[in-house]
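Note that one protein chain is taken out, while the other chains of the complex remain in position.
In this document, chain identifiers A and B correspond to the written order of the chains, with residue numbering beginning at 1 in each.
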Amino acid sequence: MDVSELQSMAKQERDRQKPHRILCCTAAGCLSSGAAKVKARLEEEVNIAGLTQAAEVCSVGCLRFCGHGPLVAVVPDGLLYEQVTPENALSIITALQGKATEAILTDPHHPFLTHQMPIVLENSGKINPERIEEYIAVGGYQSLHQALLEMTPADVVTEISRSGLRGRGGGGYPTGLKWATVAKMPTGQKYVVCNADEGDPGAFMDRSVLESDPHRVLEGMAIAGYAIGAHHGFIYVRAEYPLAIQHLQTAIHQAKHYGLLGSQIFDSPFDFKIDIRIGAGAFVCGEETALIHSIEGGRGTPRPRPPYPAEAGLWQCPTLINNVETFANIVPIIRQGADWYASIGTEKSKGTKVFALTGKVNHAGLIEVPMGTTVRQIVEVMGGGVPDGGTVKSVQTGGPSGGCIPAAELDTPVDYESLLKLGTMMGSGGMIVMDDQTNMVQIAQFYMDFCRSESCGKCIPCRAGTVQLHQLLSKFVNREATLADLEHLEALCHMVQNTSLCGLGISAPNPVLSTLRYFRQEYLDLIDQGQKSLHQPRVELGR
Amino acid sequence: MSVRTLTIDGVDVAIAADQTILQAARSAGIPIPTLCHLDGVSEVAACRLCLVEITGMQKLVPACVTRVAEGMEVQTQTPKLQDYRRMVVELLFSEGNHVCAICVANGNCDLQDAAIEVGMDHTRFPYQFPDRPVDISHPQFGMDHNRCILCTRCVRVCDEIEGAHVWDVAQRGANCYIVSGMNQPWGAVSACTSCGKCVDACPTGAIFRKGETTGEKERDRAKLNFLVTAREKKEWTR
Partner (left out) sequence: MDKIKLATVWLAGCSGCHMSFLDLDEWLIELVQWAEIVYSPVGSDRKDYPENVDVCLVEGGVANEDNKTMILNVRQRSKILISFGDCAVTANVPGMRNMLEGSEPVLRRGYSELADNTAQVPDEPGIVPRLLDQVLPVHQVVAVDIFMPGCPPSADRIKATIEPLFRGDRPQMVGRDMIKFG
């Protein structure tokens, strides 16, 4: 394939597309609320109405407004229907002929939609993720072509560095620096790994990207491979994401078919292949060294760093590991340039961030906003605040490794440094809203339970410390705790944080420390009530 | 051979550049407690007892896998480290069923010694009393999971020195346990050569010789070192 073939393929596809496209979200969220039946019914109604020349029904990826699914969009009419049922599907079709519709139309000026800035999600909900032609029709694989034929590997690394992109897996390590490190390692076997082991409770950003636009991740990985001198990539995706896996498999197959993966891509000397490795459900495998062990066929346990994977990763070879969203940012950076990308966001956090907004919020779903957007903007303006007149108590970010943002800090801009200052972290993008009915100690207990059962068991502070922390928190929840327990809880949190081997253990106490920081009174209240309600003498810890 | 000089607890130490902080400390006679470390097999840095402080670094680093560097200032006994080490040992005692009084390794146990070294007169954490099995299916040896601290010395010694890889770790978190073969009874694992290196490597009384009773376990750690030296330096006499 060369660039003219790519362009003619794009044109063919655009010509093939019908004047009206009825886009049904068939990503996991809408599928679970009955999107497959809606889509079948829509197709049937298009046939019955004899509109097969004027309209087509397509499967697309996430349309963002997940809490209101199943969602159906009609382009170019610019309509978005929510909570569509097979019963009112007919009226979506008749509306094409100018009749009034019974289906629920979403306000196109809804702040949830208008405040978004789709870069990572630019194709999400617009193209059929299972048809490479549609990806190519919106400019797909042109960035890879540009990188391979118009740029040197060093140019690509420079471009990514200049863009200011930072790792979207949570840590925020500068992506360009990571690429440059691997690129500088001596020539030889190197690997590119895409971390798609998204495991934080309440997070579904990476799943949505993979389900909605898998080719952009493949293209981003291929560009990375070219930049660092690797010819083999792995996508490590969790088994709990069957639809994402299926779309990836289809995408890899199609890309290979058209020569966009494989040997001599675009007739250049560059070869790149991508294999999928499916995780077996261990949260710790999202940690890069555990992920490497898992791909190698071993038990998913972390090892101490250094050496970092950039130096000695998969089978001891230099390995670049980025997460799904990071790779999904590569294509637009190459296409529109580092300066453009660096103009979005804040001084130190560039570009956009995708969040999975969930919890006690009116409008749950997937949002992509520029870095620096305030938490209040996301939760109250876009998310519409807490249902039934409740108030926001706290917003949890960073999953079991993160912490809580209290209501008083909702005006904090979302960027790596500001969130760290609050004692939480950007994390991969889960954002869970909690209302004033939420018991924060129970939240801490929930996350500790998660960490306890997801600990790999290798190092003692994490393996045994999380068990003891969970027991201590349960004492609070059961109102059996004493002041000594509170001291003990804090001491053990610091010990686990400072002595654990990998990020899972190091960050496991964060939800406790964060709730202690902002909601200490709730812990104290549980002690007081406990001491009043208990008739038995207290169990004291030794001095 | 290039040499690095560093200070450990204020003592100047000079040592080959490829050595670890642990090796440097031991060469200078400075004690750093360890449990998962075993001379001659690979390091896993899992027990966290050997964590030390390095001036200018925020994170504590495991001495067993951290290479020495020129001018490094290492502290091995700060109050914070002592505090954490004691908690590590307390956590170990509270997660298993370590009843020294009836153990074959009583008086000859690295865990017991570690408790003394870190000054543990009791554990502040509630004992978990897990229900763990004992495997005495092997004709010569036994495996008492109650006494296991999951240091994986047996796993490494069997894999790396004996080459049999009888042992590995199964499950996650607090449910982890050492498996023999494909999760078979030890006696049914045909790969086991009955060499007994795991008995010598085990820091506690978890792996023992049948017939040994309380306090009778003896180890031949020198045998493991001899084998490593023999392989590396071709010195086959002991």
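Simple rule for what comes next: a residue touches a chain if its C-beta (ideal position, glycine included) is under 8 Å from a C-beta of that chain, and two chains touch if they have at least 3 such contacts.
Keep in mind it's a predicted model, so treat the numbers as computed, not measured.
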item	value
Residue of B:Q23, B:T76, B:T123 or B:T152 in touch with the missing chain, whole complex considered	B:T123
Sole residue of B:I102, B:A170, B:A188 or B:A230 that reaches the chain not shown, by the stated touch rule	B:I102
Touch list for subunit B against the chain that is not drawn	93, 97-103, 106-107, 112, 115-116, 119-123, 126-127, 129-132, 215
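Here is the rule we go by: only the chains that are shown with their structure count from here on.
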item	value
Centre-to-centre distance between subunit B and subunit A (centres being mean Cα positions), rounded to whole Å	39
Complex contacts: residues of subunit B adjacent to subunit A	44-48, 51, 59-60, 62, 65, 80, 83-84, 87-88, 91-92, 94-95, 122, 124-126, 128, 149-150, 168-169, 171-176
Sites on subunit A touched by subunit B in the complex	282, 284, 299, 301, 303-304, 452-461, 463-468, 471, 488, 491-492, 495, 498-501, 541-542
